[in-house]
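Missing here: one protein chain of the complex. Every other protein chain is in place.
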Amino acid sequence: MFEKVLLRNIEIPNSHEIGVYENAGGYKSLATVLNNYKPNDLIDTVKESKLRGRGGAGFPTGMKWSFVPKDTKKTPLLCCNADEGEPGTFKDRALMEKDPHMMLEGIVIAAYAIGAKICYIYIRGEYELSINRVENAIKEAYAKGYLGSDILGSGFGLDVYIHRGAGAYICGEETALLESIEGRRAQPKLKPPFPAVEGLYGCPTVINNVETFACLPHIIERGPDWFKNIGPKESPGPKLYCLSGQVKRPGLYELPMGISIRELVENYGGGSCSGKIKAVIPGGVSAPMFPENQLDIGLDFNSLAAAGSMLGSAGVIVLDDTTCIVQVITRITEFFNHESCGKCTPCREGLDWSAKILLRIEAGEGKHEDLERLDSLCNTIFGNSFCALGVGASWALQATLKHFRDEFVQHIEEGKCPFH
Amino acid sequence: MAKVTIDGKEYEVADGSLILEAVMGEGIHIPTFCYQKRLTPLASCRMCLVEIEGQPKLSPACVTRVADGMVVNTTTERVSNTRESMLELLLANHPLDCPICDKAGECELQNTVFEYGAGVSSFRDEKRVFRSKDLSLNQVIIFNANRCIQCQRCVRMCEDVVGAVALGTIDRGMDSEITGFENSLVGCDHCGNCIEVCPVGALMSQPYRYTARSWDLIETDTTCAFCGTGCQLSVGNRDGKLTRVRSKYETGINGETLCAKGRFGADFIDSDDRLTTPMVRKDGKLFPVSWDEAMNTLLQLIGNNVGMGRSSGLVSAGLSCETLYLFQKMMRTVFQTNNIDCSNRWTSAEEDGSKLYDVLPDFFNSFYEREPLESLLEADCVLVVGSHVTDDNPVTDYLIRLSQQHRPNRLLLASARPSRLDTQSVASLRLLPGREARLFAALEASLTSEATGKISPLFDAFIAQAGALLEASQKISILIGSDIFRSAKATETLLWLQTYAITLKSLGKRVSIQFLFDRSNQLGAWELGLLPNVLPGWHHISNPAHRTLFEEAWNCKLPLTEGEDIHGILQSCAEGDMDMLYCLHSDPLSFYPDRELVEQSLSKVKVLVVQASHRSAITDRADIVLPGAGYGEEEGTLLNNEGRLQKLEKFRPPIKSARSNRDIFQQVTAVLGHQLGPCDSKSLFTELSKLVPSFSGIKYTDIKDPGSLTKIKPDVGLAKSTLPPRSLPKGDCENHPTDSFMLITGESRFHSGGLSLQSETLRGIEGEAYIEINKEVGLALGFQESERVTIKSNRGELNLPIKFNKYFDPKTVFIPENFPDLHLNKMWDKGEYPCPVNLIKIATA
Partner (left out) sequence: MPGNLREQIELITDRYPNRRSAIMPALFLAQKQHGYLSGEVQAQVAGILDVPEIWVFELATFYTMFHTEPIGTFHIQVCTNVSCLLRRADNLLKFLENRLQIKTGETTEDGRFSLSSVECLGACDKAPALMVNQDYFENQDEDKIDQILDRLSAMGMNVSRDK
């Protein structure tokens, strides 16, 4: 059995309380950092661990931190991305509900590394319990001196505030998230300047995911070597996988990076409901799905990228053979269409037309040309949209059209959905 | 410089320039929708995607900067296919209702499709329809959401440039829709800049709607005559009827922007109050007559008095240089008088008996900077005094706002009314007219660390902040608003301004001073001698050499003595010392701040000649009414605040029996047995450019966009006076009677002088005056928004609706000056400005 690290406390009753967290060794890493590390050493340590962001893009965390200019007049800011909107993903919710202090400790460590004095935690609005638990954890941390103007007597200070999302998936995109905090419509912003240089309120800003923060105390506690020796070399560490869909034992699994899709689904998830897998989405619905014969790919950033998909948010969704692929991709496209912020032409207009056409095909009213139209829409959106939402949406559709073209054709030729 | 290869050819372009702007200079065209030079870049429409070698994705040319060695391709198959697809997507949901769309013919979408589109759409599902009927957002703006392509130019224009923040985008994704709060823009600036930048027919002008097809319009590029900013605009005519005004991208100081007055006010030329025929008074009533009869009457009435110097002329400073020049020439040569002045000064004579016109020549020859506003705004510190820029000179307000975008923290504001620029300033101060000298004295003292004594906490705090910024600044620009001319301390203010400027200069700083005039040709009027003491070009009446120059040029003798200014003129009339008053497009009865005095003058003056384009209070009192050409009916030039000469074009002949103003002068002169010389604008300009040093070297035909900047020649004009040491300004800054308010006036955002009230459109936007007051104070007094209350001064009272403004000074109230029927000038005691007033709730029956 792989030793649980990120989820080590969640079975303990009242795991969200500070006492439980402290008993399990919590906040020791913070003390270590404040006593023994200079910010630059800390950044180096995180670089050494090869920790890559757990929010989706897998950007090396230490490197991101090192982009914050050292000599700016504006104090850097820190943001925690807890917007978790990618369908199939529920890991951050679990961390916030069950062990908010692990994330908080990571936040203080990161703030120390980049010299931030304020951190905003952007939590999606639906996560009421997470909001309450994190809010409470913040209060507890202040009371214990883990937050505030002089943390553990080190002279380093940090204030943490929650900014509550209100139902917009795009707010997970980091620049849209910043716009949202600034009180604007959450539309992605032009890069460069990158947030690390000019982000929230014009200040250098680092944005990391909840799980990324949660990894930090462990890297300090056990050392970067421990971390980088778990899983593949370029994409190491313990990882939370969200398993859902037509699988016998859906749930949140902490496993080493790089475990294969098949192993996760069969060994941990107990196999698919019907016993026959049709396809698996490996990293939330933005990640192109794989048909059954490609399930031996490792669930890590590089392996999945090489295979034409991505680890994304590690939302692994299993589709068994009772499932209509057209219905699934139609729903996915409708999701992206609904969540498109509307800023750029290809995503705003292209997804709407894609959804209209898909709905028609699913309803048995498709024509053969529709498939070409979808191909060309994907081409127009992919790579040309302003942010990765459009890219993800078209990528997922493109892959589905490729792997399961027969099923689309069947819908068109039979004039109905063969599954319904 | 960076070496880049664009479409196979190598170019040297400025480092860091945008690919789009770099290729534009090379004649390569990349289609765009969301890009617009002044607006914050968005890169959202994705029309401008180009290929950069080594980059897997296409890059938006509108935001990508060139780098040395970059290889850019704008015409590959991939690029053109992508463009085609973007266009196809934009069209897929577009209603394609070009046959009934106002924008047809000048629609960027239509044009771009024509040039880059595939021509056919392969989408067959139903189009998105927001609503079947267009959304009327206010009197001038109407919106068709179905045509919108979400380029967000309008929203950025409204927020970043105009600063109104009235338009926004609601909902998201495919449902994103441009609109105002609760789908209304009733409270917006009505500037229509959102309409102007809309690339398609989504935002439309209500007055223009369905009146013409763009290709049926004859457009004339001309200059706006509503304020001293001097915007360029284009008047569209259909069969001789004015149909719309628009601004043009990157044209004039204003680029594509205008204000409500400029964009929607030009219809004043077709108002019912246009004077269309000469009239003379018979048995106490005015009767229409022929031009011959009018001239005969004139001869009968004043023939004998010509040359006796008992005549005087008042003009509007909104007329062209050529017309004004010819008028003063007529007054001086034919009527032998220097009693000439502009009528738009909102103050009765100066408190201490000093005369503004004594300081003007020196000021304009030594202190006024003729410089493009754009470069003036690049200063390290911009100090604005005595102007509600947002209302007085709206486009100047935009330019100030824009200049702050990339270099903020340079603006200082001291004005009686709060304005939108306050939020952009480092420090702002509410300062009543008449206290500006105090301000300059205090700023000066802060430089020399002299103690001036405490004035008030707010004032002192402003001086501290402003002083620090000014001290740290190398280049300083000072913009002075028309408010200072409303005070009876205008002369003292100007002298203190000069003193302050001299001190700044002595510290090695570069100082530029410009006025923000409310009238479009105030600078021109003064420059051309519409003053009692100076001849055109700031030549002094009492300087024999100067006089000789003109006597030779005009071939006649000139009156020797300085004339009276407007106050003196009216006073003389009232005392029965004036035989004739000639009002040229000016109405002192409505706008001179002592109505009683004007009443007396009019009853005593023997002959009142009024030459104007529109009926007004004064035409009703005239002995002879001469209908003169209105805006756009006579050509000439205007000199804006920057000292830039711009063309005023004629886009139609004077209506009905009205005549060109200069033709009228010629007729008047002829009937009196004199000659005035040629009066066509070209010959006139040649004549006056010989006499006005700052105009020399400028040819009439060379005046094209962006106009011609005039230059003061240091060796001509007047000798520079060294300023006498000034004593500290008298009067303290906090002399409010505690139980009353101080009433001030000025321009409304939607009106300019009295003329714009003749515009049906502007009248529709704002048809009645109001009392603006601090919201909390108003509420504490038990008033409600729009409730009518009585405002009472020692002299008079008015009933007007209340308008709340939470930023207003608690002790100041404001009534716009633009409503002649209101008789606002009843409220003032002579020279008492600002004027103490009380507000009284009207008892409800």
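As written, the chain order gives the labels A and B, with residue 1 at the start of each chain.
Convention: a residue touches a chain if its C-beta (ideal position, glycine included) is under 8 Å from a C-beta of that chain, and two chains touch if they have at least 3 such contacts.
For clarity, every value in this text was computed on a predicted model and none was experimentally measured.
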Contact residue for the chain not shown (choose from A:P87, A:P188 or A:P204)
A:P87
Using the definition of touch stated at the top, determine which of A:L216, A:L311, A:V328 or A:V391 touches the missing chain.
A:V328
I'm checking contacts with the chain that's been left out. Which of B:N93, B:T112, B:T169 or B:Q424 qualifies?
B:T169
Residue of A:T61, A:S244, A:N379 or A:S394 in touch with the missing chain, whole complex considered
A:S244
From A:L319, A:L374 or A:A388, residue that would touch the chain that is not displayed
A:L319
Which residue, A:A186, A:I230 or A:L299, contacts the hidden chain when the whole complex is considered?
A:A186
Need a quick check: the contact residues on chain A for the chain that isn't drawn.
84-90, 92-93, 124-129, 161, 163-169, 180-186, 201, 242-246, 250-252, 281, 285, 315, 317, 319, 323, 327-328, 331-332, 335, 338-339
Per the touch rule stated above, chain B touches the missing chain via residues 165-172, 179-182, 806
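Keep in mind that, in the parts below, only the chains that are shown with their structure count from here on.
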Centroid from C-alpha atoms only, then distance chain A to chain B, rounded to Å. What do you get?
54
Touching chain B in the complex, chain A uses residues 168, 170, 185, 190, 337-346, 348-353, 356-357, 360, 369, 373, 376, 379-380, 383-386
Parts of chain B lying in touch with chain A, wherever the complex brings them together
41-47, 49, 56-58, 63, 82, 85-86, 89-90, 92-93, 122-123, 125-126, 128, 149-150, 169, 171-176
